[in-house]
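Report on the structure given below.
Missing here: one protein chain of the complex. Every other protein chain is in place.
Here is chain A:
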Amino acid sequence: MWKTVLRRVLIMIPEIIILSILVFLLAKAMPGDPFTGSIGPHTSAAQIHHLKEAAGLYNPWYEQYWNWVVHLFHGNLGTSFQYQEPVTRIIGNRAINTLWLAVFAMVLTYAIGIPMGLYAGRNQNKIGDTIIRVYTFVTMSIPFFVILVLGLWIFGYVLGWFPTTGSVSATANSGMATTLSRLQHIVLPGLLAALFGTVNIVQYLRSEVIDAKGSDYVRTARSKGVPTGDVFRHHILRNSLLPIAAFAGYSITGLLGGSLYTEMVFSYPGMGLLFLNSISYRDYTVITALVLLYGILNLFGTLLSDIILSAVDPRVRIQ
């Protein structure tokens, strides 16, 4: 088990190095440089040349890369053109917002999806399963943003139960009030995101349970005289949760990556919205930082999935 984890972590080191080189080179290839936003119309070409030279922009790429990496380790990702603020601070603020929403949505997704999937699989073709299947098909056939806009309209505007924009009320001043206000802001988008997110889990889990029910090892368990309930608990449950558990690692990436649709419709200032805005404003330093961050998150997500899988599935462990 620990050998598997260690091996996977060691593999990640070259992956991260290659990723950072790629991101750096892509950033270099983008038009403009760090001075594009700060030079006035009367700055001469010689001055620009001077500034660039002082900033080391004429050095070979590997020296520049090394400098970039050193800055990276000091938490210096440059300054945003758009906000004129350090990139780390901008991302930091947004990451907290996204984390609130995403953790809430994810917990809800699994809390609803797993029992529903298990129930549907166990009671295949019975009335409860049929209702759940209708729910998944309907939800799946409606585009996600339509669900979001409808939810926003009904519960936000018509009924007025939830706030429709932002992540926290500007009037909240005490710590408690801020927390409550935050929660109030994430309930509706989180619920809608969970409603949509459960569909995959339910359908996947349902078919996993049905597969497991018909499997030879379940027949063996029944032939030992194990009662139906125990067969379900000891043999079907764990085996069919396996792929869901493994997938949980990847969802962690989504936690910080943010949901573009949800954040856009609810004007929720999270990572997804930041990424989209940075692209439309060509805020290169932010884009570069976000791409690097997403890349590393993805690597960690896969690592986490592999660790979870090796913890629950003995077949994956390396001897």
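One rule holds in what follows: a contact is a pair of C-beta atoms (placed from the backbone, for glycine too) under 8 Å apart; a residue touches a chain by one contact, two chains touch by 3 or more; residues count from 1.
The rule we apply is simple: contacts and distances are computed from a predicted model.
J.: Given the choices "NADH-quinone oxidoreductase subunit L", "ATP-binding cassette domain-containing protein", "TonB-dependent receptor" or "BlaI/MecI/CopY family transcriptional regulator", state the protein name listed in UniProt for the chain not shown.
T.: For the chain missing from the view, the UniProt record says "ATP-binding cassette domain-containing protein".
J.: Taking the full complex into account, find the residue in A:T4, A:Q64, A:Q184 or A:S215 that is in contact with the omitted chain.
T.: Selected residue, touching the omitted chain: A:S215.
J.: Which of A:I21, A:L99, A:L180 or A:V312 touches the chain that is not shown?
T.: Only one listed residue reaches the unshown chain, and that is A:V312.
J.: Spell out, residue by residue, where the missing chain touches chain A.
T.: 215-217, 219-228, 234-235, 238-239, 242, 312-315
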